[in-house]
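A protein chain is absent from this complex, but the other protein chains hold their places.
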Amino acid sequence: MQIGFVGLGHMGGPMAANLLKAGHAVTAFDLVPAALDAAKAAGATLAASPRAAAEGAEVVITMLPAAQHVKAVYLNDDGVLAGVTKGVPLVDSSTIDPATAKLIGEAAGRQGNPFADAPVSGGVVGAQAGTLTFMVGADEALFETLRPVLSGMGKNMVRCGETGTGQIAKICNNLLLGISMIGVAEAMKLGETLGIDPTKLAGILNTSTGRCWSSDTCNPYPGIIETAPASRGYSGGFGADLMLKDLGLAVDAARGAKQPVFMGALAQQLYQSMSQQGLGGLDFSGIIKLYAKQQNEQ
Amino acid sequence: MQIGFVGLGHMGGPMAANLLKAGHAVTAFDLVPAALDAAKAAGATLAASPRAAAEGAEVVITMLPAAQHVKAVYLNDDGVLAGVTKGVPLVDSSTIDPATAKLIGEAAGRQGNPFADAPVSGGVVGAQAGTLTFMVGADEALFETLRPVLSGMGKNMVRCGETGTGQIAKICNNLLLGISMIGVAEAMKLGETLGIDPTKLAGILNTSTGRCWSSDTCNPYPGIIETAPASRGYSGGFGADLMLKDLGLAVDAARGAKQPVFMGALAQQLYQSMSQQGLGGLDFSGIIKLYAKQQNEQ
Amino acid sequence: MQIGFVGLGHMGGPMAANLLKAGHAVTAFDLVPAALDAAKAAGATLAASPRAAAEGAEVVITMLPAAQHVKAVYLNDDGVLAGVTKGVPLVDSSTIDPATAKLIGEAAGRQGNPFADAPVSGGVVGAQAGTLTFMVGADEALFETLRPVLSGMGKNMVRCGETGTGQIAKICNNLLLGISMIGVAEAMKLGETLGIDPTKLAGILNTSTGRCWSSDTCNPYPGIIETAPASRGYSGGFGADLMLKDLGLAVDAARGAKQPVFMGALAQQLYQSMSQQGLGGLDFSGIIKLYAKQQNEQ
Partner (left out) sequence: MQIGFVGLGHMGGPMAANLLKAGHAVTAFDLVPAALDAAKAAGATLAASPRAAAEGAEVVITMLPAAQHVKAVYLNDDGVLAGVTKGVPLVDSSTIDPATAKLIGEAAGRQGNPFADAPVSGGVVGAQAGTLTFMVGADEALFETLRPVLSGMGKNMVRCGETGTGQIAKICNNLLLGISMIGVAEAMKLGETLGIDPTKLAGILNTSTGRCWSSDTCNPYPGIIETAPASRGYSGGFGADLMLKDLGLAVDAARGAKQPVFMGALAQQLYQSMSQQGLGGLDFSGIIKLYAKQQNEQ
């Protein structure tokens, strides 16, 4: 298939490369020359604009940092909507607010292009390995159309409902994840301070009502889970600054809906404090460092 | 075995009955006449005081509402320590602060009685069915001694470390549980408000990094999990007022240790608000009601 | 003086009327016909666009609901910058984020128009009475130029620093105000519940280290301060939904600056809860209603 791809960063780069490996033809665009070079080396044809990437494509996929980029890439004069053939499906895998996803979907719909929001989980590792999970907001027919394309980049595709619901699912999951990670950090740190062996405590949590992904798979206490970022200096996971971005999306969406999210807002501030201390590049489980005793002179 | 049992309430009553069923002889004490009547009907011998219940016992088990009761039952003139034979092991299954557990353990130790703190999870249902989990703070030898007795009342016995660590494990688990339940409530309610189908959202959370017991087993949104309290009007689970008590123990223990627990403290206030609204008798997953839109006149 | 005025709502309407009373000529624009009618009745000349209102003006003043309106009014093709004579000073009295204020200031500066952000405090009552306080972000010279114009609408003009600092001052003040009001609500409600006479308690707070505007002038407990909204059913003050907007600006600005604001974020969620309960139109001191005991059936 002929695929237009816009956004070749840490996520988009390997995703496009996997599409090429799966036998698709990819016409790619990014603002960063080095990203273009890498895509070319992987076998992509380069385009001079999002519009050019979309021209002649049978599917267009975008993977961008934030809502303002998505708006620009789709709606500008040299954007995707200006170039794409009527009827061609469009997929945005960026993580953005649901309202912008719906807005893009409506603009696409008005000119006859079906649009799906399809944010991912799995991170850079999943993007490289082709094992991402896609949370897809699309009608049944579009979802079935996209499945073979997405399967070139990921293992699981979940249809969440109509346009925008992919983003809703993503931010609700990460809202809960951001909170439960801090819950685990507080529980582990309290237990350690009170004198229980952390490994013992984690064993109990993981077989009791406290069990959760943040405890049994990504425990923030070093040495509990061999494969967790905590056991390798909090490197190589899901960065705290990315969690901060996603909590911002969740809290903002809640504001727009007049829905209080007490714990979510506090979680956001705690990751913000972590970021302010220069630790935003660590895996988000590094939040446990905020709870460490320090020795300051007074 | 000859077992002294003090505290025959909603938990202790069925626990004592299960010991009788398992073939033990039980001498029981409680302040409430009706509780004594029930124990007698189940086959227990009645005692006139904790001291009398402990006299001649080969093991003494206590199950009481709070630390002040545990102190009185063990340390008063007519208490367990005054009646028990030297060398006989003592087990307290109440949920109390770790410091009091250690204090009782030391008092018992001074007169030659090994002491274990062994709080439980599983609730009234588990107490009746004999399927409780015991989190035991005891040395290896004592733990092995107690195992056959505890197995008359529960299915899982976990040794957490020395005296006090059973209580530490319990309050750390419930700290995390209290937080993660609110995290699920915020995520489910935000998703619903933004327009995703709650069943769909729960399905995604439960297969993603948000998964946790509070979502996949006790989801607070009605109708998601058939067997969860939320699907039967929040009745018959773990009462919000009990969660409030346990969070109080955790936050107080953290205070004593100068360990901040930001999320735990906020969770405590949220359950306190739930309780203030007259909802403290509901399962703690009813916290989701705090997030419902209301129509007040202004 | 010939003044262009854009935005004739609850605040802007009376502000324009006061300029007319002070002897200025006003050319006014608003999207709402009724607002234009009122301005005409007060003696204003009507304009067909922000651009038209700015043409020929010696000063242009804008008073708009939010940043998106400010951007449109200044930057659109029929906007203020397209119509205004080079060198004419511009004043925006809307409450918006400091970054947008700076952006408008830069755009104005590029075409030779000095720009001041000058948000106000004093509310509708102050706008009508001409007793507003202006927090002005402008250089010394511009501030002195604007002083006589602003004095037609207010009593106090404070220069806060360069462009954007008026907005910073406003949101920092309201961040503190939103927090301290909740602090007073918690203190008054706790005291009442514990059994001290609320009037006695307020008297002590107001002569002790707890004293603050939220206690001694706008106490949220009914009957303490005769003139406070709490003593007239929380009507006629500073609406909770406006406080919610300003806390949103403060928390967003903090996010942009990676500055944690733990209490500010929690305050925002509490006003959001108040708003969700249908109470957002009350004075923000009505937050005390969140702390009232309720009788729900379980």
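Chains here go by letter, A, B and C, matching the order in which they are written, and residues are numbered from 1 within each.
Criterion: contacts are C-beta pairs under 8 Å (C-beta built on N, C-alpha and C of every residue); 3 or more make two chains touch, one makes a residue touch a chain.
For clarity, every value in this text was computed on a predicted model and none was experimentally measured.
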Open item on the list: Among the chains present in the display, which ones are touched by the chain that isn't there?
Closed with: A, B, C
Open item on the list: Among B:29, B:115, B:134 or B:262, which one touches the chain that has been omitted from the display?
Closed with: B:262
- [ ] Taking the full complex into account, find the residue in A:90, A:267 or A:282 that is in contact with the omitted chain.
- [x] A:282
Task: Contacts of chain C with the absent chain, listed as residue ranges - done: 98, 121, 133, 135, 156, 158, 160-161, 164-165, 168-169, 171-177, 179-180, 182-184, 186-191, 193-197, 200-201, 203-205, 207-215, 217-218, 250, 253-254, 257-264, 266-267, 270, 291, 293
Open item on the list: Need a quick check: the contact residues on chain A for the chain that isn't drawn.
Closed with: 234, 262, 266, 273, 276-279, 281-282, 290, 293-298
Open item on the list: List every residue of chain B that touches the chain not included in the displayed model.
Closed with: 248, 254-255, 258-262, 265-266, 268-270, 272-273, 275-276, 280
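As a working rule, only the chains that are shown with their structure count from here on.
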Open item on the list: Building nodes from the protein chains and edges from chain pairs that touch, which of line, ring, star, complete or other describes the result?
Closed with: complete
Open item on the list: Using mean CA coordinates as chain centres, what's the gap between chain B and chain C in Å?
Closed with: 51
Open item on the list: Centroid of chain A to centroid of chain B, CA atoms only: how many Å?
Closed with: 39
Task: Chain centre separation in whole Å, for chain C relative to chain A (CA means) - done: 37
Open item on the list: Using the touch definition from the top, which residues of chain B touch two or more other chains?
Closed with: 262, 266, 293
